[in-house]
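Excluded from the complex is one protein chain; the other protein chains are retained at their positions.
Chains: A and B, in written order; residue numbering restarts at 1 for each.
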Amino acid sequence: MMLRRLIDLGITSLVIISVISVVKYVSFPYFLPLIASLIFNLYSRKTLNRHVLTAVAIFLTIFIAFNTTLNTLVNNLMKVIIIFISIKLLEEKRYRDYMQIITLSIFLITSSALLNINMIFLFYIITSIFLVNFLIILLTIYDNLPEYSLNREELKEIFYKTAIIPIFSIPFAILLFFIIPRTSTPLFDFINREDVAKTGFTSKIGLGGVSTIQETETIAFRAIMKEVDPSKLYWRGVVFDIYRDGSWHSSNRTNRINFTIKGGESISYEIYFEPTYDKYLITLDKPVDLKFQGTLTKTENLEFLTTNVISKKIHYNGSSILTESFLDIDSDITHSKDKKGITDSIFALAKSLKKENDTETINNILKYLKENYRYSLTDLPSGKSPVEEFLFRNKKGNCEYFASAMALLLRANDIPARLVGGFLGGYYNKNAGYYAISNKNAHVWVEALVNNRWIRLDPTPASISSFTQRDLLSLKMKFKIYLDYISFYWTKFIINYDLQTQMELAVKFTTNFKTVKIKPDKITNYTLISIILLALTSFLFIKNKRNTPSYFINKFYKILSEKGINIDPSIPIMRNIDRIDDEKLKKESKKFAEEINKMLFKDGKLEKNTLQTILKNIKRL
Amino acid sequence: MGIRFTKAGVIYIILTIFMGFSAINTNNNLVFLVVSFMLAIMGISGFLGKANIEKLNVRIHPVEDPFAKRGSRFILEIKNGKRYLPSILLKTNLRDREITFIILKPLSSIRQETILKFDRRGRILLDDVMVSSPFPFNFFVRYKKYHINEEIIVFPEIGEKSFFNFNRNAEENTTSTNDKITMKLEELSNIRSYSNDPAKRIFWKQFAKTGELYTKEYTGEDSESFRLYFEDILKLYPLEEAIKIATKTVLEAYNNSIPLTFTISNETYNVKTDADKRSVLKRLALYDA
């Protein structure tokens, strides 16, 4: 096949892979010219005028540049790259131009890493490395001998043998990845994006609008911890205490923090958090302590906030107490008892549900909601007052409606109440020992203040089992959990690898070598295993070398030389032995020669023990 | 052994540095991963590029006799002594002649014909061949010198003048030379019985008839072949010119199967076989050199 044709095919595949990697981030119209160019490049021998094309490219780039904000910078960069690739494909192409297309494609894939930290990136990059490797080799040949056409056998030889480069580059790159120096702060701090996309739970609950409870199975975070009773797995995130015009907000006050959390099971955990582009951190139920690399703010409502928006995968350690209530003596309840937004009909309903004391009122409201309303994720109440719509007409809704309704009914009965947004349950991965919590697990419940204690109330009728029971999971979901297993380590070792981990790893290595006591840890385990494997293969390699006949013959000659015999390695063994005068030495040497000749030229199998013994005997003489 | 970075290679390095900066700047581990791959590929391709020109065996041998000032064909042979790796895109430079070998499989050899031209007669040492290759990525070109130490003897330039009239371009000058040393076409003069004579002079027809061996004798028995003394030519022409003429004469005598006895510095050569011709040309090539 002509080289040029092969190169064009390779380029097409590379461009397609790179485009797939960014297909989510660039609007469709940009792909049309690219597809046209690809087809044009494959089926037409014509090329278009370079100057005209360059002018078009510059014009389009300027156009895009004018429409660029800080938030759309990366997306627009992708658009520009795509335009340039399309135009390059139309031009007359030489070595240089092909290299430019390859570079642009790699840029495109890399730019996808700025917006997406999914493991699929690894697939894109490795596939493209194999492709690019072969492409550049062909280009090198093409550049030197454009008219040459390789036959199938030559191609195969080149393809298989040069695959060494990408194959060996994988372990090498992984090693480099861990040792490339990291810094704690960026060198130039001008492209730090503010939020780009919001996923998962939010700092605002807007009823009646688009449902914020997502039905996606994407992972929100993972928590390494022991397995606990699933009914206790309330993951606390945001506390909403302000109700305005059908939506809930958080006050985020930090003046006074004075909680006493006691009496439940104490648990410590490590959370690997996917970026939310928000500031709230997730904790398990009632957090006691949180260790995070960076500054943290604890609020009056028992929330934890970071200073900067969480725009990358992070991890932190925490310890919590699993308890239904906690003591908050001088709680500021200005917001929690605020009756703004409660309509008359709600007041009327609240009154009808009132009992002798607060506890009974609460139980009655819970009972009322659970008996008369249905849980649903579709056909949700909307309108001016969604809560009223939910309570009196629609009578079905998701947790946001149940919680909102309950909180308002409590407030109408002078019981301070607020909403807590977070997650419920999770899938426990027994092999890896962590909970995977998907966005589907997002949940909202109520906290009410009774006798200076904030009590957790969950009016939503959906059972916890639907969040947690692994046996009932579909095969697809089970498979997904296994995938998540891999994805978890991807996050843990690759995405969250930073200066601190690098230092830790280095320290671990040095201390482990110094002290005999080795504390097994997953990272060290894997590194140790790979080191052992590496050592083993190199040992086998050396050993293999020691098993060659020439090794023994050289050794034999060396021994004879030491005994003062003039050896010529270019003549056969027996002729060298003829030069020996000493009868005894000659006899033993002949034995060696006979044995090795027999092994080499008769049996074809080397018995190194026999040879070793004879060599030893000769040496002793 | 050397290395030279190409423009593409320099750009690759700059790109790697650029990517390194962006990795540190964005603190994005995936970009770090890309940088790691770029570095790893550079390293491994460097290793492969080095291996590509290692363990080769380069040899050159003439296909035909080289004469000075005239291109003559040589075979350049490269043997790949590696057990597993092929050698791809090898370029060899020998006396300003570049030959490219696309692919050389492990433990195989490849030959390519090349034309080499030498300016003067005598011993020429083809000492080493520069082997280079841009493999694998055209990012750098690696060089290695291979010693061949092939000594060849370049025969003298073939002159235009000769002592024979085969050459139509022969001018007056040549004819005058011809006058001095006359050439006779030999004629059969006698047939006598065989006694240890060269086989070609046996009268085979007679042998077939009678089974007895006879030898043919020709006129001018003593000088049965054309005789040429190099020193005679030297008297008429300067050294180099004389050598050219002698070369031409010897070649023409051989090519037209004219028996020629050539004497140079008291050494006498009978130009009959190819080997004889070579010996004479070699002697001329090394004359006074």
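In this section, a contact is a pair of C-beta atoms (placed from the backbone, for glycine too) under 8 Å apart; a residue touches a chain by one contact, two chains touch by 3 or more.
As a convention for this text, contacts and distances are computed from a predicted model.
Student: Pick from "histidine kinase", "ABC transporter permease", "Cation acetate symporter" or "AAA family ATPase" the UniProt protein name of the chain that isn't shown here.
Tutor: "AAA family ATPase"
Student: Going by the stated contact criterion, tell me the shown chains that border the hidden chain.
Tutor: If we consider the entire complex, the absent chain touches A, B.
Student: Which residue, B:Thr6, B:Asn93, B:Thr263 or B:Ser279, contacts the hidden chain when the whole complex is considered?
Tutor: Touching the chain that is not displayed is residue B:Ser279.
Student: Tell me, which residues in chain A touch the chain that this view leaves out?
Tutor: Here the touching residues of chain A are 548-550, 553, 570-575, 596-598, 600-602, 604.
Student: For chain B, which residues reach the chain that was dropped from this view?
Tutor: Residues in contact with the chain left out: 59, 61-62, 77, 150, 152, 194-197, 199, 202, 207, 211-213, 274-276, 278-279, 282.
Convention: only the chains that are shown with their structure count from here on.
Student: Where the centres are mean C-alpha positions, what is the separation of chain A from chain B, in Å?
Tutor: Taking the average C-alpha coordinate of chain A and of chain B, the gap between them is 64 Å.
Student: Can you tell me which positions in chain B touch chain A when the two form their complex?
Tutor: Residues 8, 11, 15, 19-21, 23-37, 39-41, 43-45, 48, 84-86, 88-89, 91, 100, 102-103, 105, 134-138.
Student: Of all residues in chain A, which touch chain B in the complex?
Tutor: Those residues of chain A that touch chain B are 95-96, 99, 103, 106, 109-110, 113-114, 117, 121-122, 125, 129, 133, 136-137, 139-141, 143-145, 148, 150, 154, 157-158, 161-162, 164-166, 168-170, 172-174, 176-177, 180, 182-183, 186-188, 191, 312, 494-498.
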